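Before I ask anything, here is the structure I am working with.
Heads up, one of the protein chains got dropped from this complex, but the rest are sitting where they should.
And now, chain A:
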Amino acid sequence: MAGRGKLIAVIGDEDTVTGFLLGGIGELNKNRQPNFLVVEKDTTINEIEDTFRQFLNRDDIGIILINQYIAEMVRHALDAHQRSIPAVLEIPSKEHPYDAAKDSILRRARGMFTAEDLR
C-alpha cells in the first residue's frame, strides 16, 4: 500500500483554503475537480455535505481538513464516517478557536477516558 500518493483535501473559509493551497496541497484531478472547497456565507449546508461525501468516496484523498465551525454544520455526516481512511481532522479558523469538546474523534473516546483525566 505504500507508494501510491494520496492527497490532502480542505473544506474551509477563504483564508484557510488560501493558506493551505500556498502550503502546496491543492490539486485538480483528471476531471478538473479540485480537492478543496471554499465555504462562503452563502454556501448551503447541502453543498458542504455533498462535497464532504464526494471527498470520502474518492480513493485518492487520504486526509480531509475541515474548519471546526463548518464541521458543526455537517456533524451528522462526520459522525457517520467510521472508516479510518480518509482521516477527518477538525482545524480552528480565525474566528473560531479550537474546541476539544466538539471534536468527533475525541467524543468517541469520551465513554472510556475524558480529556481532563489524561492532562
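The criterion applied here is as follows: a residue touches a chain if its C-beta (ideal position, glycine included) is under 8 Å from a C-beta of that chain, and two chains touch if they have at least 3 such contacts; residues count from 1.
Note that contacts and distances are computed from a predicted model.
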| item | value |
| --- | --- |
| Chain not displayed: protein name in its UniProt record ("Glycerol-3-phosphate acyltransferase 4", "V-type proton ATPase subunit D", "Pyruvate dehydrogenase E1 component subunit alpha" or "1-aminocyclopropane-1-carboxylate synthase") | "V-type proton ATPase subunit D" |
| Touch list for chain A against the chain that is not drawn | 1-8, 14-28, 34-36, 38, 62-63, 65, 82-85, 87-89, 91-94, 97-98, 100, 103, 105-106, 108-109, 113, 115, 118-119 |
